[in-house]
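To start, the structure itself, in structure tokens.
A single protein chain has been omitted; all remaining protein chains appear in their positions.
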Amino acid sequence: MSDSTTTRTFAADRAVLADVRRFVAAEAERLSFSDHAHDLQLAVNEACANAILHSQTREIRVSIGLVGACLQIAVEDDGIYRDKLPVPEVDREGHRGIPLMAAMVDKFTLRRGTEERRGTLVQFVKCKS
Amino acid sequence: MSDSTTTRTFAADRAVLADVRRFVAAEAERLSFSDHAHDLQLAVNEACANAILHSQTREIRVSIGLVGACLQIAVEDDGIYRDKLPVPEVDREGHRGIPLMAAMVDKFTLRRGTEERRGTLVQFVKCKS
Amino acid sequence: MSEGFRIEPLDGDGVRLIGELDLASYDEAAHQLSRLLESDGDVTLDISELSFVDSSGIRLFIRLHLALEGRGTLTLRSPTPQVARILRMSGVADVGIGVEESGQ
Partner (left out) sequence: MSEGFRIEPLDGDGVRLIGELDLASYDEAAHQLSRLLESDGDVTLDISELSFVDSSGIRLFIRLHLALEGRGTLTLRSPTPQVARILRMSGVADVGIGVEESGQ
């Protein structure tokens, strides 16, 4: 990402989600993406919620910057991606975190943390429409 | 992707899935990724199945090549990504296509096709372990 | 409860959700709203002052709807445009939850 990338580290605790969203809104405004602040907040909120619920990480790093004319956000934890899929037919849960975050942005990337290379990375790209 | 990228176009019909898998296996072998052929076949199979089921595209393009030491595969249709999320609590379906394909590779990227820029692109990166 | 979320009784009937409904406020919200299910009939939530809802909030609305088991209808009244969009995208209206946007 460009020079103007800002990174903030959050504790992996659900109480930080409101802070995460404020951070995303402030950065979106700084980078002239206020129109997309809500969608970016929701995408990053879901990625952080997943790190909190599933990764056993202690902290989460959120980086926001511009790449060309687009805003790029990275959400990184230090955990291992849980490969075992849920069985929604039986658990009766919605599991809509990943579908929802993907729908909020133009491009969604997931790099699964593994035992050999810990740390799940979720990356969002949002461009002006 | 590199010079040695191969692209093949398939009709958007479920009957082509077996051909798609054969193509992926042959390319994986050519690029010395036979060990990962099954996982790549499954990932590409799921991406093509989604294009067939959800995108109303007429054809699907599958490109396979090397990027550095990793295999990169792109699956592209000409449709619009269906943003409306399913409600698994009510429809009692598993909706495991995207979670399954993401679990098969090191890096998974989704660029949603929209009305302004049609064509959903799913990209997989698999590296030697 | 998360400082950013609370539920207030309305003058007439029903309650108003205020603030941000997310993974942090989910448990408390679910606890308070489950009491609305005790009395038979329809449940209406005024969400005009709900400024944010995430997948936990969607999950809560769908659980409330399923818990009603057809004994009544869950209605979400007067969402902000952003919340209305997320509700639409999540398909909640398609499963039988009433979403009454302002002006309707």
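Order of writing sets the labels: A, B and C. Residues in every chain begin at 1.
One rule holds in what follows: a contact is a pair of C-beta atoms (placed from the backbone, for glycine too) under 8 Å apart; a residue touches a chain by one contact, two chains touch by 3 or more.
Worth saying up front: this structure is predicted, and the values here are computed from it rather than measured.
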Touched by the hidden chain, restricted to displayed chains: A, B
Touch criterion as defined above, residue of B:52, B:71, B:85 or B:105 at the omitted chain: B:52
From B:8, B:82, B:96 or B:118, residue that would touch the chain that is not displayed: B:96
Touching residues on chain B - with respect to the absent chain: 14-15, 17-18, 21, 38, 41-42, 45-46, 49, 52-53, 93-94, 96-97, 100, 103
Touching residues (missing chain, whole complex) on chain A: 83-87, 89-90
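Basically, only the chains that are shown with their structure count from here on.
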Chain contact topology (line, ring, star, complete or other): complete
Gap in Å, rounded to a whole number, between the CA centres of chain B and chain A: 23
Of all residues in chain C, the ones touching two or more other chains: 62, 89-90
Junction residues of chain B, two or more chains touched: 83, 85-87, 89
